[in-house]
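All protein chains but one are shown at their positions in the complex.
Chain nomenclature is as follows: A and B, assigned in order of appearance, with residue numbering initiated at 1 for each chain independently.
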Amino acid sequence: MPTSLSTRVVLYFYGVVIIFLLYLPLVSVGFASISKARYLSFPIKRYSTKWYGEAVQSSTVSELLTTSLWVAILVTIVSIVIGFFGALAFARYQWRYRTLFQKLILLPIFFPQTVLGLALLMWFNSVGVIPSWKTAVVAHLVWIAPIATLIVSIRAYSFDPALEEAARDMGAGTWTILREVTLPLLMPGLISAGLFAFLLSWGNFPLSLFTTGADSTLPEWLYAKMVSGYSPLVPTLGVMSVVGSFLLILLALTFSWLIRVNRESRTTQKQKIL
Amino acid sequence: MSEKAFLHLKDIVKKFGNFTALDGVDLGIHKGEFFTIVGPSGSGKSTLIRLLVGMDDVTTGEIHLNGKRIDQTPANLRPTCMVFQSLALFPHMSVGQNIEFPLKLRKESPAARRTRALELLDLLRLPQEYYDKRISQCSGGEKQRVALARALAFNPEILFFDEPLSALDYRLRKTLEKELKDLHARTGKTFVYITHSLEEAMVMSDRIAIMKDGCIEQVAVADEIYGKPVSRFVAEFMGEVNLFPISADAKGTLLSDFLLVKNCLEVNVVPPNAQGLLMVRPEYVRFVNDGESYDFNLSGQIHGEYALGSRIQYEIETTAGIITVEKLREDRLNASNGDAVTVGFNSNCTHFICDAI
Partner (left out) sequence: MNALDRKLGFLSSLPLTILLLISFLAPMAVVALFSVMPAKVFSLANAPDFSSYSVFLSQGYYKSLLWSLGMALASTCILLLLCWPLAYGMAKVFGRFTLVITIAVVMSLFVSENIRLFGWVLTLMKGGLIEGHWRAFTGNGFDSPLYGVGIIVFGLVYVYLPFMLFPLAQGIAMVPDDTRQAAYDLGATRWQVLWQIEIPLAAPGIVVGSLLSFVLAAGALAESKILGGQAVIAFADDIETAFTFGQNWPLGSALSIIMIAIIGGLALFGVSKVDLDAIMGRKR
């Protein structure tokens, strides 16, 4: 059943429309951030970048950014470590409670985050921990570490256990195998899991809302301003946050591309020598 | 090409971008015949069958079935049906539901469908209990039969087969080849079978077409393809073969660099002024004992001896390269590697391929 040309064209067009709609609101935010007026109204009459200047100078903004950044960095590091071992238990090793484990880690992902945040708030309160950005790290981890595990698992599934067995056959111990065989092979999965962890933590709002205590992350602050009335700094900071995320993705993509190019050029060089 | 052919392909061309997969295929297949298309991978045979079934569109050319043009008809409206290499059984349906699928599409009553499905299980020698079995519970050979039953339930004018036996082990394949031939005889349907295996083609087919690089090289009955190939490609594709460059002068006198011809004037396998290859199959080559003589002779040394079950194959190193000789096991030669031998064969066992190199 060949897909006819007209069907293909319609499908491509449909895909482009969906992507366009997905990003349309960001376009509005972008325009709003460079509108000079304090009260936004389209079409925009005068453009200015003064809100960016104000945002950069504001000490509140730099505080928000520092908190968000620290939370995201810690979440990323811990998620990578947990995701590495979690993925091995999820996909690689055949052990007794594997299916139970697989289901357990799906639960937090399915869970409504607002409720999770509130539950954690009560829990911290019950055990006498005062919420701060550090407790937010734990809250983020409950949701992000399982996601990181799933991402690494996809890589772990395509991994041939015979490679580890071969290493063991040649006398390598468990740690050596993990370090020399498993870790390098799972590396692409770990990198994308780290990227996901950072970005999801950076953009997360419902978990942060109840677990940061007196501290505040960027999405929390944006939400507070959104529901309490318009502030021209909201689109400005929104754009800054989005641009930051996309720069990071771009960086990661360039980096992985460079590694691939480098590896290919090395192999061609070797072939030339041979 | 007979205009009366049941399935008639006229100058079929299929291009994928710059790549020409089929380059002008003409073919006529008769009603009720078991027709096999053989070719190495990449020869275009799979593309051809996809066009015939309607899963791809021809670039140019026409397909006629029973006098009606069908190349613009979509696959679901063509009265043809294919048994896939993967069998493509529906994993979410039982054996019975699979077989009934085409009948269900025609809105036949559940009772009639069931009756027909049970008949087909019988025809394919599957027990009736299989009706409720899951596909995943069937063995390879059973799945094969279910796929056939499903195709027959569709009651097509022509049944196409896309190498359905290639994934099975040797013994099962041999059994199913014979069953398929038997089924063909009992149903009287037109079967068009594609395969890369010469053996499969030889066992089952009435006629065989050999494909190479998107073209049909030769169409003939199995014996003719084997004994009288039209090109070096066909000769070599159809099994072990010995080929010698040969030519004849204006008077028909044979000229060969390698072969010792007993009586150049009496042997007229090559027309005057022609040149090409002289072919002889290994089973027709004899070891020459003292006092015997053949039309063509050649001497060399034994290079290797290989047991092929009922036969023994010898490789003889000669000035013309390695010559292959096959003997029945009971006629095994009492010799070892390096022994000098003379081999020979008669002209009535040879075939001259004109203009081949």
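Please note the rule applied: a contact is a pair of C-beta atoms (placed from the backbone, for glycine too) under 8 Å apart; a residue touches a chain by one contact, two chains touch by 3 or more.
This is a predicted model, so every value here is computed, not measured.
**Student:** Hey, which of A:36, A:103 or A:179 is the one touching the hidden chain?
**Tutor:** Here the residue in touch with the unshown chain is A:103.
**Student:** Return the single residue from A:55, A:71, A:141 or A:233 that touches the missing chain.
**Tutor:** Only one listed residue reaches the unshown chain, and that is A:141.
**Student:** Among A:55, A:74, A:193 or A:222, single out the residue that touches the unshown chain.
**Tutor:** Counting the whole complex, the residue in contact with the absent chain is A:222.
**Student:** Please give every residue of chain B in contact with the chain that is not shown.
**Tutor:** Looking at chain B, the ones touching the missing chain are residues 53-55, 74-78, 80-82, 84-92, 101-102, 105-106, 150-151, 154.
**Student:** Could you pull out which residues of chain A are in touch with the chain that's been left out?
**Tutor:** Interface with the chain not displayed, on the chain A side: 1, 3, 7-8, 11-12, 14-15, 18-19, 21-29, 31-32, 40-43, 81-82, 85-86, 88-99, 101-108, 110-116, 118-123, 125-126, 138-139, 141-142, 145-146, 149-150, 153-154, 157-158, 174, 199-200, 202-206, 210, 218-219, 222-223, 226-227, 234-235, 238, 241-242, 245-246, 249.
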